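Heads up, the thing below is written out as structure tokens.
Only one protein chain is missing from this complex, and each of the others stays in its spot.
We call the chains A, B, C and D, going by the order they appear; numbering starts again at 1 in every chain.
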Amino acid sequence: MSERFLLQRWRTGLIVLALLIAAFLLLPHVYGNESLLFTLMTFIVLAQGLNLLYGFTGYLPFGYVGFFGCGAYATSLLVLHSGLPVLLCVVGGGLAAVVMGLILGPLLRLSGAYFSIASLAASQILYDVVSNTNLADITGGPYGLKIEQVYAPTASYHTMLVILVLATALAAWFRLSAFGMGLRAMKQDPVSAAMAGINVVRARLITWLISAGVAGLAGGAYAWNLSVFYPEAVFTLQISVFAIVFSLFGGVGTVIGPIIGASVLYSLYSVIGISTPQYFQLIYGLLIALLVLFMPGGVLSLFARRGVRVF
Amino acid sequence: MSAVFESTLLSVRGVQSGYGALQVLWGVDLDVMPGETVLLLGANSAGKSTLLRTLIGLLPCWRGEIAFAGERIDALPPEQRIRRGMAYMSELGVFPTLSIDENLALGGYFLSDAQVRKRKEQLFALFPDLAAKRRDAAGTLSGGQRKMLGIAKVLISEPRLLLMDEPSSGLAPVFVKQVIEVLKTSIGAGTALLIAEQNVAFLELADRGYLIDHGKVRLSGTRAELEASDAVRETYFGL
Amino acid sequence: ATAPSEIKIGTLYASSGPFAVASQGQYEGLKYWADAINKEGGVFVKAFNKKIPVKLVAYDDQSSTSTATTLYNQLITQDKVDVLVADFGSVLTSVAVPLAAEHHMLLIDPTGSGANFFTKPTNYLADVSIPSSTVWPIPLANYLVQQNIKKIAILYGANDFDASQAATLKEVLAKHGIKPVYDHGVPTTESNYTILLHAIAATQPEAVLEFGYAPNDIAFLKALDQSGLHFPMTFTIFPGQLLQLLTKNVGEKALAYTYTYPTPPLVKYEKVSYGMNTQQFVDAFKAATKKEPNFLDCSGYNTGLIVQHMLDMAPKFDQLAFHQAIMDMSGKTTTLLGPFDVNANGAQLGQPFPVAQLQPKGGKLDVVVVYPQDKATGKAVYPAPKP
Amino acid sequence: MSSNPPPLLRLEGVNKRFGGHVVLNDVSFSLAPGEIVGLVGPNGSGKTTTINVICGLYRADSGSIVFDGKPVHRVPMHELARIGINRTFQVPKTFRDMTVRENIEVAAYFGHADQRADVNALLRDIDLEAQADKLAGSLTVNQQKLLDLGRALATGPKLLLVDEIGAGLNPAELGGIAELLRKLAQRGIALIVVEHLMAFLGSITQRVIVLGAGRMLFEGSLDAASRHPEVVAAFFGEAA
Partner (left out) sequence: MELLEYAIIGGILYGIFFSLIAIGLNLIFGVMRIINLAHGQFIVLGGYAAWVVSRHFGFNPLWAVPLCIVAAAVIGYPLYYAVVPRLQRSQDPEMLSFILFFGIGQVLEAITVLGFGADQRSLPSEALGSGNIGVFGQAFPDSWWWAAAVSITAIVALWLYFTRTKLGYATRAIMANRDEALATGISVNKVSALAFIAGLALAGMAGVFLPYLLGSVSPDQGSELTTTSFAIVIIGSLGNPLGTVIGGLVFGLGTMIMQTFYSSWSNLVPYVLLLVIVLIRPTGLLGKAVRSV
């Protein structure tokens, strides 16, 4: 890659970041439903975080929500017991997810569907443990948690925006750095990549931890924004499924794909939910099926087909 | 001329093909007579494999005509072509998760079970390595053993026209010889062969050959003519 | 201020997912109320001293909390509804609680009774239909003590609603020195009870109490019916709320002689201070919708009634006045669901649920209240006869 | 074989088994820098497995492998690549969705810590300059083999294991490859070349090791091998 080309791409990255920041700072003034915008950001972050792992290593974690829930719980428990400022607690949520990622590191020995389902299993186990009545004294068990004392929708909104920027910057780094090129090589042929001198195990683990951390941070900010929640609110499989569907739809392995995918599909979801609640699920399902059939390869394939190199 | 054409087993006229936007074949003309052995020569990436894939139907034929035994087949799916008596051996392919027995059974997809059984024993006699591992997954075989299995898999159906992509590559000399022997007996049995092959040993087998260059036939002729041709000697023997 | 042309009441329902059945029942009750009141020209609003038609703005949250969050916010910030009514159940209500407080909206909460919500005084939350699930099992516990039933097996779903009931029950029993012979939580999604029943039977209990959601109760009762096992006393929650659904699914035979908390319309409040009494509502609802109402229909309707009462009492048309009106009517109002009594934290303290046994009579199941004494309509058959 | 300079690579009693099947049985040999050794034998005799064991893809069940004076049989593959062992694959394994140039750049970046390989020179060496910006997946199998070689070279190996690179090439192309391999040896790279094409092998080395059913049947000159009865029987067939 020539220097100029790289520079140009970094510039693209900065533009994307600037646009994101501007959009989510301005949108609340145009459209007052901040919760919707917040949830939209959450899903963009999750789609992006998933993209970091799946798009760059080919490991599709069905249980991605596990890190999200882990972050949500760690953040809330820190708020309840540590007396630290909330922002630090959110960071703690991210760290907790990273630690969880480390514990689950051996899953990376698996591949394909085996990995996907094993990560799902791990997230289910987390959920079952957290929500178990026997642990009610520690985790709140089925009764959930409440951190109303720190409830601050606007601050949590801005925190999520920062996380969104971070996740996007990470994706840009993956896209532009040698580390990212190594990941792409590993994704296509791990044996050959090892023979190219790449420490496949370590690079994969790093990516996994980064991806986990992003979800953990998102979970922390999300818990903060909700402030009263039951375990299913932060562990529901729907979150994984949405993150996967959104990022795949946008186009993985790119920076803007997950952003576009999540924005388009989640906006559609909200529009249908608000305009035609009677047939919400039916219309949404049909729409997704049709979009896939007539736009296989995701939104970005539309550009790629016209020869545009997507960032 | 028309009498010749009628007895032609495979007739290829002006075939163009490629991958997506990339055109590889730019109008190939070629004939194979029943029972004849025809060699496809050509440098790396000349389009030999692409031509074979187009003939069997794995790649769509963009333009031109392919006729087999007097019938247009260029719009048919591979299975229909194979049903009509063609067979194709790819460069690398076997079914790694299936046992050797099962791989062979699929090679004779359109044969009766009894026929498959009989042919299988004949082939095992030729390739004792395979016989010894007949219940093992093909995925555990070495590179050359896979190649043998690939060859056995297409030979089993005794097709009228056999398309082979580099049958000898990766085989030890002893097996190259065997393969040539087997192919000789197949010719005896009436099978026509169209082989993309770089091994000089195969020239002895050929009746005729074509030299493919950048997706076109640059030259064609009998074995003797080819051996004498400067173009062939240049690309093929590097002289 | 000038009077609006309509009063916007915003709410959510779930058309799919685990809360769909209950949520839709509740929504239908509310819709029935809105239709009925609009036929009379609207609801009387004291602040404007006239009747104004109501308009329900309702979205489908599909039982998802994240969707519910955005939709509650949509109701508040975009539709700018005048009255905010929560969806069914604690899970879908939870996300609305801080949101409503933030926007200074009074959240009318029909059935979200998680104890977590009611921990401090608030102007923005009022549980209007059912008491916190933590108080539900108190009469049941007392009944068991009174009947001198000592070997008790408890099986509960690992969720707020069920686990909190089990916890309360055990607390009361413990005061009387009773320790359950079997006490286990099961996952909320549990649907296979055959093995569990055998484990329970092995402890030879005199009473088996199963706290679950409707699907749990159905699966539990069906498994019990098919297992060939028999217990002297069996208690489940949902026959008392969704008797038709349970009967349709498990059959009358399997329900015979089991116990439950009967709720309106299975128990009827004849003397009410506001709106129709229970029987009148049942008749009116049947006439209008051709359907037999269940408890959730009643609670949806009751929610409408409370809103109606609130509006006809509040001197000003704002949320604090609404809340004050609710506080004012607390303790003085009885509706088809019974006494209405909200405390400063927003919790409902009205009539605790009695205990009833379903006794077969003339091919039908009779709901016989057996406890407390002053409500009792008959005597329990104990032990339950073998079929 | 001179004994003064210490060998670059030394295998000592290497064994490898799959299930009950013994694939390598007591394989021992050594190799000096810049030396080319041909590894031949009938199909399934264990040639590829030998390479797999040396490059760290498989772990030998017993025996020792010493490279540059250090035991390496427990060193992970990417480490081996960085200290100078590399290989090509019998079935080429390229990064299919990356361009030819990127394929090489990756290896140059990650595998070659001290001095950057000259990517353009490498592309010239493997004769893929014209294809530099094509996706690797769109190359022919033979071109992919060359690219595989390029990827290996980009890590600056001291020992290169080449698995049947000649198969499927026509004689003209074989000549080019032979020349390249000789050039590499002159640069001091030791080569183990697995090959069935004797003429090709003969044009680059005289020293061969013959495997038969996992055992070393013969070690010595190619000419002697072709006269060794056991080798002839196993490899060229009775008739030869």
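The criterion applied here is as follows: a residue touches a chain if its C-beta (ideal position, glycine included) is under 8 Å from a C-beta of that chain, and two chains touch if they have at least 3 such contacts.
Remember, predicted model here, so these are calculated numbers, not experimental data.
Visitor: Which one, A:100, A:147, A:185 or A:244, makes contact with the chain that was left out?
Guide: A:244
Visitor: For the chain left out of this view, which of B:69, B:137 or B:203 touches it?
Guide: B:137
Visitor: From the listed residues C:38, C:78, C:142 or C:249, report the one that touches the chain absent from this view.
Guide: Going through C:38, C:78, C:142 or C:249 one by one, C:249 is the residue touching the chain not shown.
Visitor: Which one touches the absent chain: C:119, C:204, C:226 or C:273?
Guide: Result: among the candidates, C:226 touches the missing chain.
Visitor: Could I get the residues of subunit A that touch the absent chain, sorted low to high?
Guide: These residues of subunit A touch the chain that is not shown: 60, 62, 106-107, 109-111, 113-114, 117-118, 120-122, 124-125, 128-129, 132-134, 191, 237, 241, 244-245, 248-249, 252, 279-282, 284-293, 296-297.
Visitor: Which subunit C residues touch the hidden chain?
Guide: 15-18, 20-21, 24, 63, 155, 158, 184-187, 189-196, 198-199, 202, 214-215, 218-220, 222-223, 225-228, 245, 248-251
Visitor: What subunit B residues would touch the chain not displayed?
Guide: 56-58, 77-79, 82-83, 87-88, 90, 93-98, 102-103, 105-107, 109-110, 113, 137, 139-140, 153
Going forward, only the chains that are shown with their structure count from here on.
Visitor: Taking each chain's centre as the average of its Cα atoms, which is closest to the average over all protein Cα atoms shown?
Guide: A
Visitor: Look at all chain centres (mean of CA atoms) and spot the one farthest from the centre of subunit D.
Guide: So the chain farthest away from subunit D turns out to be C.
Visitor: Quick one: report the Å distance separating subunit B from subunit D, using the average Cα coordinate of each chain.
Guide: Those two chain centres are 29 Å apart.
Visitor: Return the distance between the CA-based centres of subunit C and subunit D, expressed in whole Å.
Guide: Measuring from centre to centre gives 75 Å for this pair.
Visitor: If I count partner chains per residue in subunit A, which residues reach a count of at least 2?
Guide: none
Visitor: Which parts of subunit B, given as residue numbers and ranges, touch two or more other chains?
Guide: none
Visitor: Quick one: label the inter-chain contact graph as line, ring, star, complete or other.
Guide: Contact map by chain: line.
Visitor: Taking all chains into account, which pairs touch?
Guide: Final set of chain pairs in contact is A-C, A-D, B-D.
Visitor: Using the touch rule from the top, collect the residues of subunit B that touch subunit D in their complex.
Guide: Those residues of subunit B that touch subunit D are 19, 22, 41, 43-45, 49, 91-92, 129, 140-145, 147-148, 166, 169-178, 198, 200, 234-238.
Visitor: Would you pull the subunit A residues touching subunit D in the complex into a rising list?
Guide: Those residues of subunit A that touch subunit D are 1, 178, 181-182, 184-185, 188-189, 191-201.
Visitor: Provide the residue numbers of subunit C that touch subunit A in the complex, in ascending order.
Guide: 15-16, 58-60, 62, 64-67, 69-74, 77-78, 90-91, 94-95, 97-99, 101-102, 114-117, 119, 158-160, 162-164, 185, 187-188
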